[in-house]
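The following block contains the structure, expressed as structure tokens.
The other protein chains are all here in position, but one chain of the complex has been omitted.
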Amino acid sequence: MAIEFGYTISKPRAIDIDRNNLRKSDEILREMPELQTCIGCGSCTAVCTAGNLTSFNFRRVHTLVRRGEYRGAYEEMNKCMLCGKCRLVCPRGINTRGVVLLLKRKLGDF
Amino acid sequence: MKKVIVIGGGAAGMQAALRLRARGVEPLVVERETETGGKLRGWHVLFPSFTPAGELLSELRRRVRESGIEVLTGATVTAIAPRRVTLSDGRCLACDAVVLATGFTLFDARIKEEYGYGIYDNVVTSADLERMFAQGRVAKADGTAPRRIAFLHCVGSRDEKVCQQHCSRVCCITGVKQAMELRRMFPAADVFNFYMDMRMFGPGYEELYREAQQRCNIHFVRGRISEASPTIDGRLQIKAEDTLTGRPLRMSVDMLVLLVGMRANDDNAALAASAGLARSASGFMAPRDLFLGRVSAPVEGIFYAGTVTAPKTLGETLDEATAAADAAAEYLKA
Amino acid sequence: MARRASWNEYQKQIADDRYYYGRSCIRQNFFPGSEKAFIDILHNDLGRDLLDDPKHSSCTGIGYHSDIVPLETIMTVVARQFSLMNEAGYENFVTSCITSFGVYTEVLATWAEFPETEERTREYLMKATGREFRKPASMAHTSDVMFHFREAIAAKARYRLVNAQTGEPLKVVEHIGCHYAKIFPKSGIGGSEFPYVLAGMVESWGGECVDYPERRHCCGFGFRNYLVQANRGYSIANSHKKLESMAPYKPDFIVANCPGCAMFLDKWQYTIAEMEGTTYGDNGRGIPVLTYEEMAGLVLGYDPWALGMQMHQVDVEPLLDKMGIEYDPAAKYLGANGKYIGKPGAALVNNCAADSVYNIKE
Partner (left out) sequence: MSFFAPFCLPFMIGAAVMFVLLAWKWGSWLWRLPEADKRLVAKGIFTRATPEAVWETVRESLLHRRIFRIDPLLGYMHMSLAFGWFLLISVGWIETVAYLGLRYVPLQGHVFFKYFATGLPHKPAFDFVMDLLLLLVLSGVALAWFKRLRSRALGMRRTTRHVAGDRVALSALWFIFPARLAAESITCALYGGGSFLTGGLGAWLAAHVGVMPLMTAETVAWWFYSSCLGIFFVALPFSRYMHIFTEIPLIFLRRYRLRSGEKQSSYDHFQVEACSRCGICIDPCQLQSVLKIDTVQSVYFLRDRRYGMLRREVADNCLLCGRCAEKCPVGIDLNTLRVNSRDALRNVPDERRYDYFQGLDRSSGEGRVGYFAGCMTLLTPRTMQSMERIFEAAGERVWWADREGGVCCGRPLKLAGETDSARRMMRYNTELFRKHGITTLVTSCPICLRVFREDYALEGIEVLHHSEYILRLIREGRLPLGRTTERLAYHDPCELGRGSGIYEAPRAVIEAVGELVEPAHTREEALCCGSSLANTAIDDGQQVALARNVAEELDATGAGAIVTACPLCKKALGRGTATEVRDLSEVVAARIRPAAGRATK
């Protein structure tokens, strides 16, 4: 019987690449290698129609996914309205709408 | 014929001597080592074109040899003056002008002991890696192939903690180049580059960076590694912040490559003192003017070529050597 | 070994004799035999002069690091300790607590960098107590002193840090308090990255240090992180991370040189076991945690119960057995006067069956 101490061991916030399963992230990068060219400028997030209304941050979510942090990413990606403004501003020419659909497909288990 | 002593027989020194000879001046190259070439001897291929460094080195050496330029090797300079150079063995060489092309010193990665260079196996510097490439054999200390490799940019650059405020310019692109070479050598390996900024200022650099990302699938993580520690299976655990996600990040790697920066030579101080020259805050020689006198020392008759004044790429170094030689020749004409 | 070369770059002067001793506020509660053992070892085994001054007070470091005591106050308190030391005719200050050591080092460094703060402190001290002070000739932590005499202790050792059965060196996790050298790397032996103060003792006495990934990580004490219950999950997470990281190396014991670290690495093992059922040592037990004085005491043949080791959360008997130390199991809970001092309930961390665990609320 576990004792109640009034607190629990905090879960680490660190991204642990060793523990994360990178299989999906590898698959995603294989299908969309250009996603690796993101330089984190944040243009996509700055123009984002959904980001204007919510805390949705496309750049952060896909960066986390590339590091194998999938939790919550699908739900976040579902905030995207696919309007395509991000694709028009990406200085690296990343097919961001394709990325959204790819992430939703890979992470939504459908 | 007027005589100019070129101190340093690396890329800058050789190029300056060649230009002086072309301008009808008699150069004498004084080299501390037993052969010419300087740092160029230690590189495998050159960014961003992957040109073998040996090609450039042998071409420069061939030109120097064919021009009949006199090279004094194994000679360390202790003091300079516009018309006199003093060697450590006490000899004084007379001349009409001096071109200082003594280059730089590689940052000693052991000073950043948290990265474990010299302490753990499989922590190597970018210079070590060039040597391994040149020998054609890159492997972990136990001889096996690395499966995950991390590069750390800015080791000994832009770091107040080791009194190196300046940017060494070449490490970013070197990191990209070496990451690509490793990825080609070990296609199954994951390569991570930890950077503070990616400074892709040169022609073809950004293109190479992009290729490294897209074609080679090299992971670029913005964040500086804080420390490396050994794991039970002989790997290294590294920690950093993935600043673009705002989360700490850790992982174990088989090999950690430290991209060591350029440091001012320790003897710059003595040379500067001997001739009354000024040094910049970073310890490199300060040129007469940052715009109109980039290759001239504040003292008439002393000229600078290459990385003695600041970190530079090889291309920039060679251009500057030409400019320094021209300036020296003009000075002698006057 | 070549790779250890860098450890030698950080050396410091440690006085050889005549120490003025500053006690820790909390150690007597958790490791009550340790400070006594230090005094005994210095007096009896090494024949050194050490003054345990009853007038010495708390350095107020806990208050300082919890944002309760201001900088001016703590400087004045520190100045008073120095004044007491001057008064007693000593000039080598040694302190038992890592927090205190950090405070003294920080105050001295501040005075060196900003002399006006020293001047102000002198005024405050004069106003408050009418005292004056001289700065100590040397400032050391007691683990520095123990390190200093490690070979002398090794020469007198009755036991060594080896497995009595197999003759193999014991695997030791050494943990250095953050404030020992992380604030001023030059203030500690071996610096902050590869501190050598405990490792040197372990090696001299026959043991072997474990170099595990989270070696430098904080135990989680962190003052406010522990003192505020809402933050305790964060505090324990730090110890948890260290224990997870060291466990694969199967260490025989942990040794620490900081009051808080020894306490947390010991007590959190109990908490983690009760929360999650996880233990990290042999046979489902916890990993024994020693102070360096206890370690030295054991090596010199002191009775474990005289060293206060019955007060540990994780039972030390398996370690004593491993080292081949003779002890009286029946005397564990008998005090110095032979009277029964009471006994803690059974705990998972000491491999007691789950159903025998008492409910702490009852």
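Odds and ends about this structure:
Chains here go by letter, A, B and C, matching the order in which they are written, and residues are numbered from 1 within each.
To be clear about the criterion, a residue touches a chain if its C-beta (ideal position, glycine included) is under 8 Å from a C-beta of that chain, and two chains touch if they have at least 3 such contacts.
None of the values given here were measured: they were computed from a predicted structure.
Just so you know, the chain we are not showing touches A across the whole complex. Summary of contacts with the chain left out: across A:C44, A:A73 or A:I94, the touching residue is A:I94.
Although one chain is not drawn, its touching partners on subunit A can still be listed: residues 34, 47, 49-50, 52-54, 78-79, 81-85, 88-90, 93-95, 97-98, 101, 105, 108, 110.
Following the convention adopted for this analysis, only the chains that are shown with their structure count from here on.
Subunit B and subunit C have CA centres that are 46 Å apart.
Look at where the CA atoms of subunit A average out and do the same for subunit C: the two points lie 45 Å apart. Separating the CA-averaged centres of subunit A and subunit B is a span of 38 Å. Multi-chain contact residues of subunit B (touching two or more other chains) are listed as 252. In subunit A, the positions touching at least two other chains are 12. Those residues of subunit B that touch subunit C in the shared complex are 110, 113-114, 118-120, 227, 229-232, 237, 252. Only residues 190, 198, 210, 213-215, 217-220, 222, 239, 242, 244-252 of subunit B touch subunit A when the two sit together in their complex.
Those residues of subunit C that touch subunit B in the shared complex are 2-6, 191, 193-194, 211-216, 248-249.
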